[in-house]
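Every protein chain except one is present and positioned as in the full complex.
For chain A:
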Amino acid sequence: MRIALIATCIADALFPDVDRSVVRLLERLGHRVVFPTEQVCCGQMHVNTGYLAEALPVVRQHVETFERAEFDVAVAPSGSCVGSVRHQQAMVARRSGDESLAGRAEELAGRTYELSELLVDVLGVIDVGAYYPHRVTYHPTCHSLRMLRVGDKPLQLLRAVEGIDLVELPDAQSCCGFGGTFALKNSDVSTAMLADKMSRVLSTSAEVCTAGDSSCLLHIGGGLTRLRTGVRTVHLAQILASTRDEVAGSVTV
């Protein structure tokens, strides 16, 4: 299958190994990955902060970039970016009166998947042949859980990873407190939520906290390193891309 990678602005700029892992993983599974280079962002930050007019050119850039590319399905290693593609882009276009862009955004959204959806629903794989010998706990991100309804697909994938010691995260479904610009605008509440999330993560004695969204991991990881907890955050894609030869996001790095 010819799969277009939506790198996501945050992983492109801050966590390139997450995108490289998606490429490695999908190629290992025998697929062709393409990267439409003019892509930047899905527009979610602008939408969720209330700047819908400013989101429009960002959405247009995304839609036009992927329209020009040739692929079967698109994938992003992010529940929230795919949530934005599916639930916000057409709304942004429609609100500005651009019905044509809205329709094209919807067409694109119809073949855009979050990583665990792509693997389990589209490609039909659970065991991706990964090896990851660490104690790991999984935080289901809000948008993957409640916007995309990925359910336990990420957990199915993780359970099939060789060598993994997967431990359940208590109160897993509660938000980590990131919320995009919420983390700045309501820094105090955001931090209070993060403190509770971190205490749950620490209660598992895991070495690694994983999730399907770099943004939530940026938040959780930012707190875990600040407090020198020694617990690392690693994206789901990095774990699934790991093999005996190449362990991504290795704890020793």
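Just so it is clear, a contact is a pair of C-beta atoms (placed from the backbone, for glycine too) under 8 Å apart; a residue touches a chain by one contact, two chains touch by 3 or more; residues count from 1.
Rule of thumb we're sticking to: contacts and distances are computed from a predicted model.
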**Report entry** Protein that the absent chain corresponds to, by UniProt name, given "Response regulator receiver domain-containing protein", "Putative tricarboxylic transport membrane protein", "NADH-quinone oxidoreductase subunit N" or "Iron-sulfur cluster-binding protein"
**Finding:** "Iron-sulfur cluster-binding protein"
**Report entry** Chain not shown, touching residues in chain A
**Finding:** 4, 7, 9, 11-20, 23-24, 27-32, 34-41, 43, 45-55, 57-58, 60-61, 65, 68-71, 87-88, 95, 142-143, 145-147, 173-175, 177-194, 214, 217-219, 221-223, 225-226, 232-235, 238, 245-246, 249, 253
